[in-house]
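The complex appears here without one of its protein chains, the remainder shown in place.
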Amino acid sequence: MTEVKRTTIILFSGDYDKAMAAYIIANGAAAYDHEVTIFHTFWGLNALRKDEPLALKKGFLEKMFGKMMPRGADKMGLSNMNFAGIGPKMIKHVMKKHNVMTLPSLIEMAQEQDVKLIACTMTMDLLGLQEQELLDDIEYAGVAAYLADAEDGNVNLFI
Amino acid sequence: MTEVKRTTIILFSGDYDKAMAAYIIANGAAAYDHEVTIFHTFWGLNALRKDEPLALKKGFLEKMFGKMMPRGADKMGLSNMNFAGIGPKMIKHVMKKHNVMTLPSLIEMAQEQDVKLIACTMTMDLLGLQEQELLDDIEYAGVAAYLADAEDGNVNLFI
Partner (left out) sequence: MTEVKRTTIILFSGDYDKAMAAYIIANGAAAYDHEVTIFHTFWGLNALRKDEPLALKKGFLEKMFGKMMPRGADKMGLSNMNFAGIGPKMIKHVMKKHNVMTLPSLIEMAQEQDVKLIACTMTMDLLGLQEQELLDDIEYAGVAAYLADAEDGNVNLFI
């Protein structure tokens, strides 16, 4: 009987490059038969947003946050050399040239590989994000669910 | 005999939101009977500063660092959408609305739950921070103390 290996990632960052790193590690670990969890909290929730705007009832600040934060993985900026949005275009150009998967494709692949994608309900409340705005087939939970997976984890990262 | 679970967090960041994430995880883990260590280094030391200024003997650069860095958890900025201090006000407003604990309360709770709070002595020297400026009842140590806790850790994070 072989022991199940487990990888957990807290994706806190809303940067394209950091989210790419998270999803590349997650997909790699899944390919090596790890059970993988990505717990999206704070700005990392933006990676799970659908790209179309929805008409939802929200308070003023929640509406503001919703407008100011990137709507989905493809709209996220870089942690470094962002240059008002030129950096992401440059990176995506070289990614295409080198056949590197885009972040939306990496997320799709993770879902196909049964990586467990969790949205942190506490920070959804804070940022005013509602379930309809996020990708389908994800889970909703809090820090206790993360800890339950992480305490059996071989690789636990905060990104 | 059940094995003790252990969580360690290196808090390197001086951002309010990242420190919140660190302390939420720490308090969660402590509630699940983990032994928890938060090792504060570099800008993460600011979370441990008392908010009143003290008249201390310091070199010029150390005085400068002391003035420029946030004096305590409540003064820290956001890693994202800080907007010259408006972001933290917005976040604190929605936190209050959703009954989410503030960072100073989370730190207090961690101390009540016996989370071990360590200040990294090497970076205290670099940034010119002295023991009198930091919260009471914390420990002072270096990277060796961190490693001793982390190598038995189930969940080890760098934030």
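By written order: A and B. Residues from 1 in each chain.
Definition applied: contacts are C-beta pairs under 8 Å (C-beta built on N, C-alpha and C of every residue); 3 or more make two chains touch, one makes a residue touch a chain.
Here the structure is a predicted model, which means the values were calculated and not measured.
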#### Entry: Missing-chain contacts mapped onto chain B
10, 12, 14, 41-43, 59, 61-62, 64-65, 68-69, 122, 125-128, 143-144, 146-147, 150-153, 156-158
#### Entry: Touching residues on chain A - with respect to the absent chain
5, 7, 17-18, 21, 24-25, 28-29, 32, 34, 79-81, 90-91, 93-95, 97-98, 100, 154-159
